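Just one protein chain is left out here, and the rest sit where they should.
== chain A ==
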């Protein structure tokens, strides 16, 4: 015990947490989240098994009906599925946050002199890895069954980057649910309730022009549609179009609305 001496209370730095500290703390908590992923691989099923199974399934089931044949459906469905899978992965973000907040370790985070933002931002940074895996796998399966992205390597890389950014943005919605939800099951239920319309009332699986008027309007303004359109532009044409701009704007709006709401709700509970 001789090595232990106590810090003098007068020597303790009582300043607020700075930006550099917040960043270190966020990255440290991101590291914790990746360790958790590595220890329990089942949390990765939604970004591994799901792209593997869904990509083939959707292509072969809907391909003929919607686009005449599977090959011509692939440029439509592959970016659509990436949008859908990333959105599903976001749901897990909220549920996991709720589960985590219910454990004793979160109480310790609360009594540590750390940024109130880091416990939220940390896991979200780690989730970028999940979006990356999901989009790369979906592209890989697509290419294996005959998808030839016209945008080339650069276009696909751009699409993967955009998918990661979109996932991070959309995750703020589900993070808010995770914070305000009563328990993990409740968070899961409400998240699915929001996720399904966002997924299916979009251009992910079908062109929106066959939808009735009000649904069509929603589907076109749906940020998920904006992102998917941008993914198609990037992957299929390798073009940084106005669609990409709209997607980025949509993501920005979501962050601007849900990030402050989440942080506020979180601080009230911290």
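Simple rule for what comes next: a residue touches a chain if its C-beta (ideal position, glycine included) is under 8 Å from a C-beta of that chain, and two chains touch if they have at least 3 such contacts; residues count from 1.
FYI, contacts and distances are computed from a predicted model.
Novice: What does the UniProt entry say the missing chain is called, choosing from "Acetolactate synthase", "Insulinase family protein", "NADP oxidoreductase" or "ATP-binding cassette domain-containing protein"?
Specialist: So the chain that does not appear here would be "ATP-binding cassette domain-containing protein", according to UniProt.
Novice: Determine which one of A:47, A:114 or A:164 touches the chain that has been left out.
Specialist: If we include the chain that is not displayed, A:114 is the one touching it.
Novice: At which residues does chain A meet the chain that is not included here?
Specialist: Where chain A meets the chain not shown: residues 1, 3-9, 12-17, 21, 24-25, 28-29, 31-32, 35-36, 39-40, 103-105, 107-114, 118.
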